[in-house]
Every structure is written in C-alpha cells, then in structure tokens.
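The other protein chains are all here in position, but one chain of the complex has been omitted.
And then chain A:
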Amino acid sequence: MIEILNAARCTSCDICVRICPTNVFEPAADGGVPTIARHSDCQTCFQCEAYCPEDAIFVSPSRTPEPAGSPFLDEADLLDRDLLGLYRDRVGWRRTSRRQDDTGDARTTGAATRDGAPGEVLASDVDYHRAAALAPATAPLDRTSDDRASLDRTPPDSTTNPLQGAPS
C-alpha cells in the first residue's frame, strides 16, 4: 500500500489525485501537497508510483498497511536507497537519473498524513497474515549493471521458449 508521499519532491501537480483508480488521494484545498486521505482503499497497484513525475511516491509491496516500525515507513532510508519512484524507473518512464544532491526531505513524512494509526490493520484485512520471513531485507538492489550486459545477447527464438504464456 502507498506509504510515502514526499512533500519536498511533490510539486502539487495532482496527477496522483487524477490517476489513482481507487481515489485514495485528496487534493489540498490551498493547492499544497495532496493527502493520502483514503489509505484503506489503496489496492497496491503501484500506478501512482509510475505516474508521479517527481519520484515523490513509495508504494510498499504489502497489500496490508505497514506495521509501526516497518522499514517501509522509514522515509529517510527509502530515499537513501533511491526507492521512491522505483516502478516509474522500471517501466521506463523515468527520463533522467535523479540529481545526486536531491534526496528529498526526510523530515516531512507522508506517513503522518494517513488516516488511522500507522500500522493499523482493518478488520477486513485479517484473512491474511504476515510472515516474519518477509521482513524487508537490506539486500543491495542494484543488479542493473549485470542486466544490461546480458541484455545485449538476444535469447534464441525457439519454440520451447519458457516465456510462452507469460506474463499473465
């Protein structure tokens, strides 16, 4: 679910307000940063993370709200790891790398604007439980250099290609 809307990067363009299919955001009356007004309606579809032109949004992979203390609520750490706007980068919509000196402002956390207490789990969400095994790891994320090297080799076009039918 969406957990971070970085106020320092946000330019109040309200694209997220327009494109969110479940109407999670509410535009600010004074033209400021939109609020995550209906957090429990978030369906973890990552569209806002792809559409935000400023890489101001982080959507946690969990389909339930992050519990208090989750690394996915640590805005400073997520900024350090360049995880805001990761989906935008992966679908190829990020035009340029972010400037080295642009780290957002970790002091203004979007988590504070959520409705309900952080980590609150709605009654309708308890049909699934969380595994301790999936506590977010700190493994390095940059595998892209290896990826690029191998991308230059076109895989053989064969009838037994394992990709048939995928993705779904």
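Assume contacts are C-beta pairs under 8 Å (C-beta built on N, C-alpha and C of every residue); 3 or more make two chains touch, one makes a residue touch a chain; residues count from 1.
Assume contacts and distances are computed from a predicted model.
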Undepicted complex member, UniProt protein name, chosen from "FAD-binding protein", "Stage V sporulation protein AC", "Acetyl-coenzyme A carboxylase carboxyl transferase subunit beta" or "Cysteine ABC transporter permease": "FAD-binding protein"
Selected residue (touches chain absent from view) among A:10, A:50 or A:73: A:50
From the list A:20, A:33 or A:73, which touches the chain that is not on show? A:20
Where the unshown chain meets chain A, residue by residue: 17-23, 41, 43-47, 50-51, 60-64, 72, 82-83, 86-87, 89-97, 123-125, 127-128, 130-131, 133-134, 136-139, 141-155, 157-159, 161-168
